[in-house]
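Below is a structure I'd like to ask you about.
Of the protein chains in this complex, one is absent; all others appear in place.
Per-chain numbering from 1; labels A and B assigned in written order.
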Amino acid sequence: MQMLLTSLDLLGTFVFALSGAAAGVRHRVDLFGVLVLAFVAAVAGGLTRDVLIGAVPPAAISDWKYLAVSFAAALAIFYRHGAFDRLQSLVLLFDAMGLALFAVVGTQKALQHGMDPVMAALLGMIAGIGGGMARDLLLAQVPAVLRSELYATAALAGAAIVVIGHVLELPSVPAAIAGALLCFGLRLGAIRLGWRLPVVQAPPER
Amino acid sequence: MQMLLTSLDLLGTFVFALSGAAAGVRHRVDLFGVLVLAFVAAVAGGLTRDVLIGAVPPAAISDWKYLAVSFAAALAIFYRHGAFDRLQSLVLLFDAMGLALFAVVGTQKALQHGMDPVMAALLGMIAGIGGGMARDLLLAQVPAVLRSELYATAALAGAAIVVIGHVLELPSVPAAIAGALLCFGLRLGAIRLGWRLPVVQAPPER
Partner (left out) sequence: MQMLLTSLDLLGTFVFALSGAAAGVRHRVDLFGVLVLAFVAAVAGGLTRDVLIGAVPPAAISDWKYLAVSFAAALAIFYRHGAFDRLQSLVLLFDAMGLALFAVVGTQKALQHGMDPVMAALLGMIAGIGGGMARDLLLAQVPAVLRSELYATAALAGAAIVVIGHVLELPSVPAAIAGALLCFGLRLGAIRLGWRLPVVQAPPER
């Protein structure tokens, strides 16, 4: 179980690093900026999760594998992005995968540390949205989580599946897979099919 | 005393959540974006305070009441904002209340954890300004604290009253009320009457 969690955490790290690197190349930052963006996008969610549950030093900075995986992703995007002709789609796709993986892994790690179930789902959501928020903030953009697309909702839905599985004492691997698929599916639906949550028509400012 | 602190902390959470939600509606983010902005604005200050004094997991993510209060505030603003015709004034007003409450509560919590008095006032100020800073950063705006209005000064003045009361061993409830009123009053004076701190006329860039 612990090994599975670590593997999924590294996979989430990899895809978020891809999204950060692709965003960096799109904004024409230099090689090191791409490495920094990849690493920040990859570890911000997990770092926040670990600091909040008191698991310091966080895995992301005490285990070299997180750094290695981030840099591999950054170099792949930096030198091979010509192979991908739509960087923006790539950012969104990898971001959706990372969101799903981190929401699920973050929730399970919080449950393991004895957090209350509702709060574990919240921490999973924070772990999921943290990487994309950090990436967008560094590029001085309003984070995706606040633009009109199912984003935090998808992370929370995935985290909720994991928590429900935990409370009902279902086996945790299928619950994790179901949670990740639900989150990824909701996010893809938002991107490709334009699924939306309600937006308020604010009254004109006076 | 502990119950009073928790109540004031929740009240501060509520008003900062209102300010975050109103800012979100004003920027036309979707329902979940409004919930996220409300929650981030509400807990960023207290979270930072708790992480810095080593009180992890922070109250804001280990006690479900903070989440519930934030979401109640967000839903109230999202569905009832038509009742308020000037969202911008609302953001400023709730923000001023939250600033006053968190500056005072943050200072007292830091004193309880054995921080040095000067540092306790600083932590109170950080707790006060954290929520508004996070809210503004997420919307890609320069935070209010850096624009030309008494803001951090007001938080520090309120925190200082609490610290002075503590050092002189005065009863803590009146000191807290006096500190909160001073902070709120200074901030209102800045908003309504245009009170200002000096600004430098920078030389033209060459």
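In the analysis below, a contact is a pair of C-beta atoms (placed from the backbone, for glycine too) under 8 Å apart; a residue touches a chain by one contact, two chains touch by 3 or more.
Small disclaimer: the values here were computed from a predicted structure and weren't measured.
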- Item | From A:Ala73, A:Leu138, A:Ala175 or A:Leu197, residue that would touch the chain that is not displayed | A:Leu138
- Query: Which of these touches the unseen chain: B:Ile53, B:Ile161 or B:Leu188?
  - Reply: B:Ile53
- Message: For chain A, which positions touch the chain that isn't shown here?
- Response: 24-37, 47, 51, 56-58, 61-64, 67, 78, 81-82, 85-88, 137-140
- Mind listing the chain B residues that contact the chain we can't see here? 51-54, 115-116, 118-119, 122-123, 126, 129, 133, 137, 140-143, 145-153, 196-203, 205-206
